[in-house]
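Structure record follows, encoded as C-alpha cells.
Only one protein chain is missing from this complex, and each of the others stays in its spot.
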Amino acid sequence: MMYFSYLFATGLTTGAIYALVALGIVVVYRATNVVNFAHGEMFMLAGFMAWSAHVTFGLSYLSALALAVLGAFVLSIVMYRYAFKPLMALRDPNPILLVMIGLSFVLKGAARDVWGGKGDYLTFPPLVSPEPMQFAGIMIMSQQLVVLVAALLVMAVLLLLLRYTRAGKFMQATADNAKAARLVGLRIDRVYMYTFGVGAAVAAISAVLMAPLTLLNPDMGFALFIKGFAAAVLGGLSSIAGAIVGGLILGVAEQMAAGYIETGLQEVAAFVVIVLVLIFIPNGLFGTKVARRV
Amino acid sequence: MASKLLSMRAAAVVLFALLLLVPLSGLNQYYLYIATLVLIHIILALGLNILVGYAGQLAFANAAMFGIGAYGVGLLQKHFGVPFWLGAPAGVLAAMAVGTMLALPALRLSGIYLALATLAFAQCTVWVMMHWISVTYGASGFTIKAIDFAPLPIGSDHGMYYLSWICCVLLLVLARNTIQSRIGRAFVALRDHEIAAQSLGVNLLRYKALAFAMSGFYAGVAGVLYAGVLSFVGPESFGLHQMVLQLAAIVIGGTASIAGSVLGGTLIVVIQEIVREFKFSMEIVFGALLALFVLFKPTGLIDLVHLVRPGWREKLHAAGDEARAAEAPAAAAGERTA
Partner (left out) sequence: MTFTARGLAACLLVVATTGVAAAQDAETQGITDKEIRIGMFGPFGGPAYLYGKISMNGAEAVFDKVNESGGVHGRKLVLVREDDGCRAEGAIGAVKKLAYESKVFALMGGACSNSTVAARPEIERAGIPFILNSATADSITDPPAKNIFSTQTTGSGESRAQLDFAIKKGAKKIALVAMKDAWGMSRYTPLMKYLEDKNVKLVENLELAGDAVDATPQALKLKASGADAVILVLYPKPAAVMMRDALKLGYNPMWLGNSTISDLKAFGAQVGLPGALDHFVTISSTRFDPSDPKLKAWDDRIKKLFPNDELSPFNFYGLGSALVLVEVLNRVGPQPTRTKFLNELGKLKDFKSEAYFGPITCNAPTSHQCNQNPGWFAWKNDKLVEIQ
C-alpha cells in the first residue's frame, strides 16, 4: 500500500508540472484555436532567462521570475505579430503549425548557442530549502509541493480572470465566435495578442518554479511540450480545469505504468495517451464537441 | 517545336540524363554519396507531397515509415539472411501497410489533432525500434553487408546510385500520372474542402487510404534504398528531426507540385551540406527556412520558376485530356450552329 501511495503522490507532483504546461497550451487554444508548438521552447527560454538573471547577474529570485515573465511576454507578442497574425486569417491550420515548428527549432538552436557552452545542464536554486518534507508518511520535495500549489493557483487565477474580468470576457467571446466578436466591436487582434502573452507568462512562471526539479537544458522544451499536450488533450483542449485534471492523470499513469509494468514505459506513456485519447475520446474528458462549420 | 524543347518534360529528361552521368564524371566519393542522398530525398519529398500537398493531410508519420522500410529490409537480411533484392519488396510493403493503417485515424482527425496523433504514433514506432532489442537490436542499430551487384561489374556505391536513379525516375512518373488522373483531382478536392468533396461523391475513406498508402510506399522505397546506401540501420535516423527536414523540403520546394518535390528534395540535401560547410547551426537554419517560407512564400521556390516559365505550371489533368475537353464543346457548338 505504501508503494502505491508513493507512486500516487509522486504522480500528482509530476502531474502538476504537466498541468502547468498544459494550462499554457489550453489558454491559447481556447481563444485562438491554435496549439502553439513552440510553447515548450518559450518555457525553456524563460527558464534560461531567469537563470541568467538570478545566477549570472545575481538578481533576487522574485526579480528573476518577473524578468522571465516579462521576457516571455514580449517574445510571444513579437512572435504573434510576425508569425501568427499573418496566418490567422487562413482557414487552413497547417501553415501555423509548420511556422511554429520552424520557430521552435530556431529558439532551441539560439538557446544552445547562448547557454549551451556551459555544460550539460544548468542547476537552478530552489525557492525553498531542498530538504524533503514528510507528508502523511510520504516524503515529498518541498519544491514539488510549491509546483503543485502553483498549478492550482494559476488555474484559479485564470478561471477568475476569464469569468470576472472584462479582458477575460473578451477572450471568451472571441473563442466562441470570432466573427461575431468583431461585429460587436472587440479588437480581436488585441485579444489574440494578449492571449499569447498570457500563455507565455504561464509558461514562464511554470519554468521558473520547475527549474530546480527539471534542470535546464536546451532540449527540455519539446519533451515537456509533448507531455503538456497529452495532458491538455486528455482534459479536453478547451477546458482549463481539464488541463489540470489531465496533467494529474498523466502524471499518475506514468508512475503506475513504470512502477507496476515496466520502467521503460515512463518515456512513452504520453505518446500512448495521445494516440488513445484522440482515437477514442477525441474531445477529451471535459472538452465540448464543436460542430464542424461547413 | 521550340515550345516542346523548353517544356518541363524536356527539362526533366535532360536533368535526369545528366544525373545518370554523375558516377562517370570523376567527382570524388563525397559527391557521389550526396547525389545518392538527393535521389532518395526526392522520393521522400514526392511521397510526402502526395499526402500533405495534394491530399492536405498533415501527417507526421513519414519519417517512421521511412524507418520501417529500412528496418524491414535490414532485419530480414540480419536475422534470416534474406538478400537485399528479396527483402526490399517486403520492407516496402510493410511501410505501405502501416501507412494505410494511419488512414483510419485520419478519417476522424484533422489539423493539429492529426498532426500530433501521427507524431505520437511515429514516436511510439521509434520507441519500439529502440526497445524491442531482441528483434531490432535496439538503440545501437545494426550494420548490414554492402549490397552486391553481381553479376554486374559495378561496385556497391555506383550500384546503389543507379538503383536509386531508376527508382526515382519510375516513382516520379507514377506520381505525375497519379496526380494528372482523377485520383489526383480527388486528393485536391479532399484537401480544399472535405465536406464539399464528399457531397460530390468523393469517397473519403478510399482516397485518404490511397494517399496514405502511396506516401507509405514512397517512404518504404526510400527507406530500403537508404539502408543499402548507409549499410547501417539505426533508430536515430527516423525521428522528429528527419520528419521536420522532409516537411521543410516540400515547403521550400513547393507543396502540391511534382517539380517542387524534385527541387525540395535536392535542396534539402544541398542546404545541409552548405550549412555544414559554413558551420552554421542546422537547427537555426532549417527552423528559419521553414518558418520564413511558410510565412512569405508558401507556394515554394517552384513558384519563382513558374513566373519565368508559365508553361511549367502543373495541371491536374493530362495533356491529351485537355485537347479532348477543348474539342467536345467546340463540336457541340458546331452541331448547334450547323
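Order of writing sets the labels: A and B. Residues in every chain begin at 1.
To be clear about the criterion, contacts are C-beta pairs under 8 Å (C-beta built on N, C-alpha and C of every residue); 3 or more make two chains touch, one makes a residue touch a chain.
Fair warning: this is a prediction, and the values are worked out from it, not measured in the lab.
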item	value
Selected from A:V27, A:A83, A:M141 or A:V272 as touching the chain missing from the view	A:M141
Listed residues A:S63, A:Q172, A:Q266 or A:N283, member touching the removed chain	A:Q266
Residue among B:F16, B:Y33, B:Y162 or B:W312 touching the omitted chain	B:Y33
Chain B residues touching the omitted chain (full complex)	28-31, 33-34, 37, 130-131, 133, 138-141, 143, 146, 226, 230-232, 234, 236-237, 241, 273, 275-276, 279, 281-283
Residues of chain A in contact with the chain not shown	3, 6-7, 10, 13-14, 17, 109, 112-121, 123, 126, 130-132, 139-141, 212-215, 217, 219-220, 223, 255, 258-259, 262-264, 266-267
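One rule holds in what follows: only the chains that are shown with their structure count from here on.
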item	value
CA centroid of chain A to CA centroid of chain B, Å	34
Complex interface listing, chain B residues touching chain A	52, 56, 58, 105, 108-109, 111-113, 115-117, 120-121, 123-124, 127, 131, 195-196, 240, 244, 247-248, 251, 281-284, 286-292, 294-295, 298
Interface residues, chain A side, partner chain B - complex	34-35, 82-83, 86-87, 93-95, 97-99, 101-110, 112-113, 222, 226, 229-230, 233, 264, 267-268, 270-272, 274-275, 278-279, 282, 292, 294
